[in-house]
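Heads up, the thing below is written out as structure tokens.
Only a single protein chain was left out; the remaining protein chains are all shown in position.
Let's look at chain A:
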Amino acid sequence: MSVEELGFDPSLKKKKKKSTKSFEDPSATASPSETTPEVDDVLSGLKKKKKSTASAPGADASGDAADDVTDSFAELKLKKKKKKVVTADDFEKELEKAGLDEVTTTSATEDINKDSEDANSQQSQLGLPYSSLLSRFFQILSANNPELAGDRSGSKFRIPPPVCQREGNKKTAFANVQEISDKLQRSPEHVIQYLFAELGTSGSVDGQKRLIIRGRFQPKQLENVLRRYIIEYVTCKTCKSINTQLKKESANRLFFLVCNSCGSTRSVSSIKTGFQAKVGRKKKPVA
């Protein structure tokens, strides 16, 4: 998944930058302006709506430059790494503090700098765990565009289960062929032809558009056949979408499957019935 990597890379880089930046922090006075976008970033990862608030740090609260604050800052940083379950508000405050602390460290003594350096190096060593970053990415992705996150629960992908009724003793009525073939964007005739070929039987469509199949079949069995039909004649092999069309090329009389989502085309074989053994009273004359 290259998208995923792309989605991650900048943030990771920024993380690294952050740690290096805070190494140089004492010398660089421009750090607050640098850090705020990062703060912003992290926040946007957690909660998108808090974006605007983070970009405006409370400059009036910048009074505390004491060592204990830096200590707490280091602590907070550690905490931040460990758990992301902190509520957004707390997080924001911490971050704000952290940003301010980085400003204040410029005026602080050497040993404090060392402390913060230690903490920072530790942080860069630990880093944010990949798994948590991954889960965060998927949370955001599923929140914003679920179809990219492999969410297939949409109505398009849901095909109703086949409904079967026993029609007398030897026949099965398949009630929702019409519905299923509509969902698959295939003509019912094509689906029925496939069903007959696979099941090795024959049948007809009655007045209520139900399919009457000769032989007894369970819904489960029909489902299996439908599944195979979908794999062979509906799904796009390239993007796995079922948003496809079956087109007949007039030039060579071949069936082509055209995907509406990705535009790829593949040829599909026509439905062949194959060998049909003669069953029952009508015995085949000896060949």
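We adopt the following convention: a contact is a pair of C-beta atoms (placed from the backbone, for glycine too) under 8 Å apart; a residue touches a chain by one contact, two chains touch by 3 or more; residues count from 1.
Following the convention adopted for this analysis, contacts and distances are computed from a predicted model.
The unshown chain of the complex is recorded in UniProt as "SUI1 domain-containing protein", chosen from "Vacuolar fusion protein MON1 homolog", "Elongator complex protein 4", "E2 ubiquitin-conjugating enzyme" or "SUI1 domain-containing protein".
When the missing chain is restored to the complex, the residue among A:199, A:212 or A:246 that touches it is A:199. Interface note: of A:221, A:241 or A:261, the residue touching the hidden chain in the full complex is A:221. Listed here are the chain A residues that touch the chain not shown: 197-201, 215-218, 221-222, 224-225, 269, 274-277, 279-280, 287.
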